[in-house]
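A single protein chain has been omitted; all remaining protein chains appear in their positions.
Our next item is subunit A:
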Amino acid sequence: MSAPMISLQGLSGTTVFDQSPARAKSGGCASSSCGSSAKPHEMDSAVWEKIKDHPCFSEEAHHYFARMHVAVAPACNIQCNYCNRKYDCANESRPGVVSERLTPDQALRKVIGVANEVPQLSVLGIAGPGDACYDWKNTKATFQRVAKEIGDIKLCISTNGLALPDRVAELAEMNVDHVTITINMVDPRIGAKIYPWIFYGNRRYTGVEAATILHERQMSGLEMLTARGILTKINSVMIPGVNDEHLIEVNKWVKERGAFLHNVMPLISDPAHGTHYGLSGQRGPKAMELKALQDRLEGGAKLMRHCRQCRADAVGLLGEDRGQEFTLDRLPDKVTYDASKRETYRAVVARERGDRLAAKSEALGMVKTAGSGKSLLVAVATKGGGRINEHFGHAKEFQVYEASPKGISFVGHRKVEQYCLGGRAEDKSLDGVISTLEGVDIVLCARIGNCPEDRLKEGGIRATEAYGYDYIETAIGALYAAEFGSEPLAATA
């Protein structure tokens, strides 16, 4: 390859990687208490080694690494009230939705095709529709074939847990060291409101009996994974009035049994999806209700806040979906794995993330020395790499950070309709962007035009391109110091 750096442009462009972080200095805060949830030194080093390249398990990694899902296991052994197996849509982005199901051979072709084109790829997951542990033959065949071709790819599955205890030994044998179990209850009476039936031991069970079996299998599967050192993330769907309060109890149970991360996701409920909840008018939680619950869970099992509830055939960094670029008809008939792009990328990331960590530590020091009791909510336009490197008008989502005396923490993302499409700015979508950014104090982006900047200002939100291409934390640290610092620290190194 004559110009390997070009292949990395999908992330953030060569100029970005070549820029040395202007504000990065060593030193700053050395205390471990200043870290955000993803800092490696707060974590057991063996665990960090396992998650550091996994975008869903590590908040830090999601800036650099991509995952792909292959839908090879469509059969399921339970029915959930938030799922409708008949629904399929290319334009929807949510769990369970796929545009094509693959055989293990087709999946291998797709994984190689993506690995050759997307250097950020680090994880292959099987996450529906269906259950990877129940439709085991297909799951196993896919993992074995892919692992043989691409030795360093991480394998992970998502499961409802009913068939999990039967598969733990084989998962361990195949080096699957990341498993997600969806656990929505630990009280079968609540489970009976979420699961109309399960299929277990050659028959269908309903009601509390069904939920009791599911609950017992989920707990024993989790314990077995923990015993083998397999990292387990718990997904819970927050269903207002059904299990919202109960998730506090769920969080305790899974933490006690060794779950590494707890991801509380909002119920997606729309009559058009044809799910039981959609049709019966069960609402999903509002963004602030979700945040309030997540805040109450702080101190229990560690929370995941960067989940995008992606499609079951998603490809790419979290927050972007390139799945439609890699449908079977767009892949060559014969593919051969070429490791060069992924290897080059990993070398760049190793250097880059070291720089960023130092910059982050410096930034946290700035926030603390500012000595203000106030907090600042900052929305960032980014296309990855932990940098402010996206134009305001091109952003499909903003990452929201909170800077306070406690430090700088990622609080979530807000999806928006792209304001600028094909060079043309849409006034109507700007209104939508402004209302989505409600509560945010300032927007940081690589570029913004005068007109949208003025319109944002009218809505009480400032925006600036002054920190374009900086590391996110560096910029927020400098911004916070400039806003609240008694003697503003010079932001230049």
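Methods note: contacts are C-beta pairs under 8 Å (C-beta built on N, C-alpha and C of every residue); 3 or more make two chains touch, one makes a residue touch a chain; residues count from 1.
The definition used in the following text is that contacts and distances are computed from a predicted model.
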| item | value |
| --- | --- |
| Identity of the absent chain, which is to be given by its UniProt protein name, from "Ubiquinone biosynthesis protein UbiV", "4Fe-4S dicluster domain-containing protein", "UvrB/UvrC motif-containing protein" or "Cbb3-type cytochrome c oxidase subunit I" | "4Fe-4S dicluster domain-containing protein" |
| Which of A:K148, A:R203, A:K334 or A:K428 contacts the chain that the document leaves out | A:R203 |
| Options A:N77, A:N184 or A:Q218, residue touching the unrepresented chain | A:N77 |
| Contacts of subunit A with the absent chain, listed as residue ranges | 74-77, 79, 85-86, 101, 129-130, 134-135, 137, 199, 202-204 |
